[in-house]
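A protein chain is absent from this complex, but the other protein chains hold their places.
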Amino acid sequence: MDLKQLYQDIILEHGKSPRNFGKCEKYTHEAKGHNPLCGDKVQIFLNLNKEKKVENLTFEGSGCAISMASTSIMTELVKGKSLEAAKKIVLDFLDMIKNTQEIKSEELDEDQKTKIMSLSGVKQYPMRVKCATLGWHTLSSAMLEKKEEVNTEAFD
Amino acid sequence: MDLKQLYQDIILEHGKSPRNFGKCEKYTHEAKGHNPLCGDKVQIFLNLNKEKKVENLTFEGSGCAISMASTSIMTELVKGKSLEAAKKIVLDFLDMIKNTQEIKSEELDEDQKTKIMSLSGVKQYPMRVKCATLGWHTLSSAMLEKKEEVNTEAFD
Amino acid sequence: MHIDEVKSQFPIFSKKINGKQLVYLDSSNSAQKPTSVIKSLDNFYKNEFSNIGRSIHSLSVNATNKFEETRMSVKKFINASSKDEIIFTKNATEAINLVATTFGQKHIEKGDEILITELEHHSNYIPWHYLRKNKGAVIKFAPINDDGDILIDKFKELITSKTKIIALTHLSNVTGTIVPIKEIIEIAKKKNIPVLVDGCQSAPHLKIDVKDLDCDFYAISCHKIYGPTGVGVLYAKKEWLESLPPYIGGGGMISEVKKDKVTYAPLPEKYEAGTMPTAEVVAFNESIKFMQSIGIENIIKHENELTSYALEKMKKINSVNIVGNPKNKAGVISFTIKGIHPHDISTIVDEEGVAIRAGHHCCQILHERLNLPASARASIGIYNTKEDIDILCKAIENCRKVFDIK
Partner (left out) sequence: MHIDEVKSQFPIFSKKINGKQLVYLDSSNSAQKPTSVIKSLDNFYKNEFSNIGRSIHSLSVNATNKFEETRMSVKKFINASSKDEIIFTKNATEAINLVATTFGQKHIEKGDEILITELEHHSNYIPWHYLRKNKGAVIKFAPINDDGDILIDKFKELITSKTKIIALTHLSNVTGTIVPIKEIIEIAKKKNIPVLVDGCQSAPHLKIDVKDLDCDFYAISCHKIYGPTGVGVLYAKKEWLESLPPYIGGGGMISEVKKDKVTYAPLPEKYEAGTMPTAEVVAFNESIKFMQSIGIENIIKHENELTSYALEKMKKINSVNIVGNPKNKAGVISFTIKGIHPHDISTIVDEEGVAIRAGHHCCQILHERLNLPASARASIGIYNTKEDIDILCKAIENCRKVFDIK
């Protein structure tokens, strides 16, 4: 195991200064997520326009560097995408974290892929996977307009 | 350990044909006893006359050879004694079963002591001590006019 | 694994009891443990111990993974749909109490009926008795015949529009009756009544498939399946576990805790409060692997053969009476000897190294029904052999000798 793989500079940087942090003025969708094991919390604000495009995506919450950075990077990558594309990106990310070596998303360019792969170090730290996926599950919940709070204990 | 010590002829004989078995016509005191572990049950009927003498003492119930024989022998030994003497005999018996090698009772003659000592084989079978003492505890309860059913689980 | 090699897996059988080889015929009470289970405990405590779930250091991650592996094994063992349907309890009794309490809280009102049978172990009666006492429910006992079989027609008649739940054993721990549980569940399902199955005796000896049975709840006792003490399993359909209120409250089963409000964790954590029997659950995985290494078909075959052999031999002994004569019988053989109380039998055969149980086996209702104050019980495990049965029968003969019974 290698701490440098987990705490890459980009992670530390996003963890310290998360992008798109705070409640945005206008949003159409919203969801809350919670990791009861450690107390990480996140709230997602999503603004879909009439063309079903992600016009804005912000978050609030508190948590470890991994969960903050992962959510921050997520907002960067998903903003501007269509709802369809956003859903695919979320699935591709979760697939990468759990199963595969690479990110296979067609919705992302090479730079974006490199960025998302900075989160792959978490695969060696199974207890931290839930930190990395909390924001993504919560976005998914917001897009699906689910009422319940996301609870990481509900995922394998 | 020696089965012959436990199942002496006198025990088997009393077990098969218990003395003073059945509800007596007239009784002044009564008590029930129960060993929940194995289901042994006994009911004691005691008739004390005005001089506080045990005029009659009978029992009903079902149980193993040890509990039946022990109770049967008890009724034989206690019948005709004064209340005071009866209480002493019960205590002496319990003391013999739990602590000492001999029966020290001043209320019993040598023959009676021999009879009571036929129950001492149970000392080598700790799980059977409760069988041997059930009737005695129940008699004690009858003499003390206790309301609750005797429950061997309540004794060490 | 060949059936002849099984006994050598159990270290206790190298022990002498009263100078005699141990003949253990008390497996319905609790089974002996194979080396792999004992080793797992030893290894876990020596090399891997940590509490699970709550910490994220390496020891805890490893322990948590092993704990969850057992959950997956149990899921497969009984063919549940999801790992979330497997709740670890301290024993089967707690599992049944969990259902009675939470189901009772939500679904039982005064006058509602709970249908159980005359075969039930106290652990599948007292929890329902509490609902009678505290909520005014009515308990009905489905009757059996003298053979120890449930009278299905009477059973059907006892189901009314007020019947809220049916709870019954899969295998009697006294008569060895294998209850036609699937047939009964089908009857219940037609009326939309949930069914709890007490699987304590069946899980070690029959093939269990909760999906095929379509039962709502299934309670298991791990120490009877060659596993450690201190663990039980409740299987329950997910929709029940999701909709019923929580049971024991405390650390690990919550989501958000405020001074005025509490929300609960998702399944299975919702029902696993406080520190779990971690090492014991981890070791229980070895019990399942042990069962699987022999194969349930081989287990059933071996135990059936032994049961037939024992019944035939025992019936030939004068004054021995076998309790019950059910259509389908597993290796639970209760018996009486005319003129000798079961306790005396137990003490005398113990002298020959034979461990059997005497008493009411936590089934007072059944003993009353059969007019028996008590019985002796020889119950068979996977490690028993024909030689064991021969020694038992000789020891029974000795009882007759001691008591001078012809």
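Should a chain be cited, it is by its letter among A, B and C, assigned in written order, with residues numbered from 1 in that chain.
Here, contacts are C-beta pairs under 8 Å (C-beta built on N, C-alpha and C of every residue); 3 or more make two chains touch, one makes a residue touch a chain.
This structure is a prediction, so every number in the text was calculated from the model and none was measured.
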| item | value |
| --- | --- |
| Per the touch definition above, residue among C:I254, C:I294 or C:I317 touching the missing chain | C:I254 |
| Selected residue (touches chain absent from view) among C:T64, C:N97, C:Q201 or C:T307 | C:N97 |
| Chain not shown: contacting residue from C:I3, C:I56 or C:L151 | C:I56 |
| Contact with the hidden chain (one of A:A31, A:I44, A:I66 or A:A85) | A:I66 |
| Residue among C:G111, C:G136 or C:G274 touching the omitted chain | C:G274 |
| For chain B, the residues touching the chain missing from this view | 34, 36-38, 126-128, 149, 151, 153-154 |
| Where the missing chain touches chain A, by residue | 1, 3, 6-7, 12, 16, 37-41, 62-66, 68, 125, 127-128, 131 |
| Absent chain, residues of chain C that touch it | 11-12, 15, 17-18, 22, 24, 26, 29-30, 32-33, 37-38, 41-42, 45-51, 54-60, 90-94, 96-97, 105, 121-127, 129-130, 134, 139, 141, 221, 223, 228-232, 248-254, 256-259, 262, 273-280, 343, 346-347, 349-350, 354-359, 361-362, 364-365, 368 |
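In this section, only the chains that are shown with their structure count from here on.
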| item | value |
| --- | --- |
| Chain at maximum distance from chain C, centres defined as averaged CA atoms | A |
| Between chain B and chain C, centroid-to-centroid distance (C-alpha), Å | 38 |
